[in-house]
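Below is one structure, written out as structure tokens; the observations come after it.
Heads up, one of the protein chains got dropped from this complex, but the rest are sitting where they should.
Coming up: chain A.
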Amino acid sequence: MNSAVSQEFRNTDALNGAEVLLRVLVEQGVEVIFGYPGGAVLPIYDALFRQGTIRHILVRHEQAAVHAAEAYARSTGKVGVVLVTSGPGATNAVTGLVDALMDSIPVVCISGQVPTALIGNDAFQEADTTGITRPATKHNYLVKHGADLAPIVREAFEVARGGRPGPVLIDLPKDVSVARAPLPEPGNGRLHRLYSPRLDADREAIRQTVAAMKRAKRPLFYTGGGIINSGPEASQALRELARRTNFPVTSTLMGLGAFPTTDRQFLGMLGMHGTYEANLATHGCDLLIALGSRFDDRVTGRVDAFSPNSFKVHADIDPSQINKIVRVDVALQGDVGRTIRALLAAWDDDGQDLGEWWAQIDAWRALDSLGFQQDMKPDAIIRPQYAVRRLYEMALGTGRDTYVSTEVGQHQMWAAQHFQFDKPNRWLTSGGLGTMGYGLPAAVGAQVAHPDALVIDIAGEASTLMNIQELGTIAQYRLPVKLFILNNRYMGMVRQWQELLHGSRYSQSYSEALPDFVRLAEAFHGTGMRATCVGELDDVIARMLAHDGPVVADICVAQDENCYPMIPSGAPHNEMLLGPDAEANAAKVTQEGMALV
């Protein structure tokens, strides 16, 4: 706490609940709250008005407040904070909370509640918020007494950031905000004996892992979002471990950036839309070391055919993730950054010769599974992959620190495949829940956290309409966010599945009656641009990057492009579809596969 802060908050007698709340937030290092007011939180907004330490960002929808807080958290490593009113304010936040739960993002959400005496009476704007959000949060609280408020808020931060991070909700009845409340010193009035997760993996498990690493002829690191959760030092340690061992590295969608995606040892993302080399290496490896990744179904494909001949090691801080989907031979329960450092300490640089393995990987790589055909005639239609490649190259050319968020769909996968990330915390995407409408508010959160950085939402036209109102937030705070829409006039990911699995019956997946995004940008006080053909693309990207305010770039791309490679649901990794020529293969999708998502 800086001295100006303690000055402002010196007098702790005669504080009401709202003031106690804000003081504890300051004590917890909170600088920004994303929120939206309403009756039940008016005392908190009043207390906010009377202080000068915490900045409040007024979003245009409570779901967006949570996504913004998630991106703030993911891009800074801090806890994101949200403030919403009771009833509809809280229910609007639910999607964001589940999103944060699935992607292990630390968020504290404070919701207003009707006064305690009215709870259970179907009072105006009452909802059973703790009931609704119980499965949507890591933990939640209803503050019934002012005396519990400070300890609850402190504990909420500990729970949100501790172990496997996640969202925590505090439901605060209005009478508790209004009434006087004590502000005990930190450490007083503890509520729960919080279980402290084990941070250092078992030494014997480390020894077994290192022994397996020495034996391995075809090893692979399968890295995930847990490395980002662990912090930048974990990414650093991973780079060192990869360099020392010369093992190849693949990553989940959530882990991108933990290891430089431009590195020779990086095989690209694995899983449903992963590269040929990453998936065949996963299938063919003799040692698979999962580092902060959770064997999601997008990654494993058919579980009984997943990496069938490998010795499996799983490093995860959450014991409930170990042996959940895939049985592993060694569990490294603990913080993955520390686990990697323990492996580094125990590694004697005496592994097998990996020459053959790398030759095999290079042969797979030579297939260029992310390749695409771009006709370079100026009036040619833009391929979405090409647009992402050019965006990456030109953004790199600016030399600016760049944060990329995405919506959900094909564009998200093309962003994951074609944009490159050499640092952690720069890639903001909704992986577990796959929430359309995540990207624009996430860009708001990232830009608030990093005012001088280049922040781009790589979007689809359908997703972006789900939280388009955030253009208002962007305008109000003059956030120079770039909304880069790969506009294929389809819910492309849905259209692709319908093409491959449902006989090209495009049921309800056409983006009918789209707005004119250029004029929409202008209506929200921003700048709109459009590229309709290859000849216009570079110019639009250049102008977008050069402009110091918000830009909506409507990039009209090929409507019928599909996202490849693709492992159809229910198929094993070695049966991936590589491109349109393979579409005939779709007939292979089994009846059980059809039932999967």
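Points worth noting:
Just so we're on the same page, contacts are C-beta pairs under 8 Å (C-beta built on N, C-alpha and C of every residue); 3 or more make two chains touch, one makes a residue touch a chain; residues count from 1.
Keep this in mind: contacts and distances are computed from a predicted model.
UniProt records the chain missing from this view under the protein name "Acetolactate synthase small subunit", selected from "CxxC motif-containing protein", "Xylose transport system permease protein XylH", "ATP-binding cassette domain-containing protein" or "Acetolactate synthase small subunit".
Listed residues A:Ala117, A:Leu194, A:Ala211 or A:Met594: the one in touch with the omitted chain is A:Leu194.
Only one of A:Leu48, A:Met102, A:Leu142 or A:Leu428 touches the chain withheld from this view, namely A:Leu142.
In the complete complex, the hidden chain is touched by one of A:Gln51, A:Thr76, A:Thr91 or A:Thr130, namely A:Thr130.
Not every partner is drawn; the one left out touches chain A at residues 130-131, 134-135, 138-139, 142, 159, 192-195, 197-198, 318-320, 322-324, 327.
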